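Note that one protein chain of the assembly has been removed; the remaining protein chains are unaltered in position.
Chains: A and B, in written order; residue numbering restarts at 1 for each.
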Amino acid sequence: MRHPRRFSVGNFLLASSAGLVFLFLMLPLLVVFPISVSSASYLQFPPPGFSWQWYQRYLDDPGWIDATIRSVQAATLCTVLAMGLGVPLSFFLVRSRLAGVRVLDRLAAAPIIVPTIILSIALYGVFSRLQLIGEWYGVAIAHTVLALPFVVILVGAGLRTFDEAQEQAAAGLGAAWPRIIWRVTLPQLRPSLISAAFLAFISSFDELVLAMFLSGASMTLPKKMFDNIMMEIDPTIAAVSVLQILLVGLCLGLTSLFGRGALTTTITR
Amino acid sequence: MQLSVKGVVRRFGPVAALGGVDLDVAEGEFLTILGPSGSGKTTLLKTVAGFEIPDEGAVLLGGEDVTLSPPRRRDMGMVFQNYALFPHMTVAQNVAFPLEMRRRPREEITRRVEEALRLVELQAFGERLPRQLSGGQQQRVALARAVVFGPRLLLLDEPFGALDRKLREALQLEVRRLQRRLRLTTLFITHDQEEALIMSDRIAVMERGRIEQVGPPAELYARPATRFVADFLGESNLLEGSLLDGVAQVPGFGGVPLAGAHPPGTVTLLLRPEALRLATEAEAAPCQGLGRVVETIFLGLSAKLRLQMDGGAEVLARIPLRPSSPPPASEGATMLVGFSPEDVHVVPRG
Partner (left out) sequence: MSSPGDSRRTLARRELGLFLLGLPALLMLGVVFAWPVLRLLSLSVEGGTLEHFEKATLDGLYVTVLADSLKIAAMVTGICLLLAYPVAVWLSRAGRVGAALGLFALLLPFWTSVLVRTYAWLVLLGRNGVINRSLRDWGWIDAPLPLLHNMGGVLIGMVQVLLPYMVLPIYAALLRVDPDLSRAAEGLGAPAWRSFLRITFPLSLSGVSAGCALVFVLSLGFFITPALLGGGRVIMISMLIEQQVREFLDWPFAAALSTVLLAATLVIYALIGRLTRGGRHATS
């Protein structure tokens, strides 16, 4: 005779409410797919027919392509800066025993808490004097401020679980410091580093509020999308959205492949 | 209360964690499940506690079938490996928890919590939080919480694993005294054979989801039913020999006359290290051979010697040492090794 497994009403309710919330979260992502391949020239649902025309229009419009290239440039520079500055900063914040390091820790995390609109107009004031408005690298520098906390939190979390005795062991075996960091420490932080780089890239690529103020006439992709939504809603933006969702999905998949769960620790700290 | 486990099977995918376990624990008995990790002992405990439901078989408590009852209806007190004390409640609140769940009146709860804490000598610690206590104290709180409501069965899941040796030994005796005093039927899980020998009325040795042998510690030690039990419990020399007309031919020792009837063929003989005699003390032994000392380990009260028998296997001998004893033989020395056939146990084939 086989005994039945327990069935609980509570678990059923829990699973169904969780399922509904997941649906709510995914709904906006799912809805843009059918619209992006609609044959109608205005917003119509369900789409009357299938067509690639909106993807075609995106590719044919130099405005869209320029904005995309500018965003990729800015996000790449932002990633390089955020990693180049943030990884060493994490070492300092995690390992230093100076009294003031807790305050600096707060400073590094502050850009998450301080409303972006405040930073935006603050930088708008400074950048307009320096004639940086409309330069893609100006946007990238501003985005670096927002990306730094992610890098510091992720790499810091990785560093805290790393056993420093390994470095001492390596030093005892005759290795010099730069080599120790490069050969012993960083390889073990790889999941955190990959996740951090991905987050830095995406956070810049998606960012709108800073870009609205700082990108001027040379728009980034989100700024171009924003203007497009304000003017007329045509399905080109659905096509762009689909491409962006696929990009994020791809990066997320790659990161979970190589990042081993480091991603979820970001916001859980 | 009396516990019966009848034909319990639990599979995880293709693996059978429990492959048909039968076990009876008498009222007031302290029974230990002993086995290496992965032997299924934790699954068995979880099944008795109700955290696992077996695929087949039944769990009876005092004759009542509780196989499908949820844990909270089983009235069993359990001490977890890491104690599982509620970190946000004080010691007193932890101990009061099972009484609250049983909706006992306030005064009774206060009184019984106090009694239970006195029992484990922690009267003064009621208002502390668990993390403010030492490991041994936390363990005693867990014990008080498990016995405060008068459980029908006490379950102990390797509760001494996290403690250092001295503390562990003290607590083992304390738990044993408490169990005797409250006459609690107790199921104890451990992988530590020494602990099992010290504490138990009976031991059940588990391996690969089955119970190999159940019996009092002395019986299991002297007369293991299987090779696994012989090997797992204590140190052992397992000598292979061929049996003919009641005499086993053992390489290195010659003929060993065996009492009782055994089927002819290959036999496995168990010889505990303390049964071996060395040098002059071996001269009178009925079974003898020459051995070369491979290694000598000094242990204080005794010494352990590994010897390579001439034409036979390696054996382990343990000899008692008195302060006046000469130092045990050094490595490389050859000496007489002997034993008496009465100290030999024939391990049944299987």
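In this section, a residue touches a chain if its C-beta (ideal position, glycine included) is under 8 Å from a C-beta of that chain, and two chains touch if they have at least 3 such contacts.
These numbers were taken from a predicted model, which means no experiment stands behind them.
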item: Absent-chain contact - pick from A:22, A:137 or A:182; value: A:22
item: Interface residues of subunit B (partner: the chain not displayed); value: 49-51, 70-72, 74-78, 80-82, 84, 86-88, 97-98, 101-102, 129, 131, 145-146, 149, 155
item: Missing-chain contacts mapped onto subunit A; value: 8, 10, 14-15, 17-18, 21-22, 24-29, 31-32, 35, 43, 45, 81, 84-86, 88-89, 91-93, 95-98, 104, 107-108, 110-111, 113-119, 121-126, 141-142, 144-145, 148, 199, 202, 205-206, 208-209, 222, 225-226, 229, 233, 237-238, 241, 244-245, 248-249, 251-252, 256, 263-265, 267-269
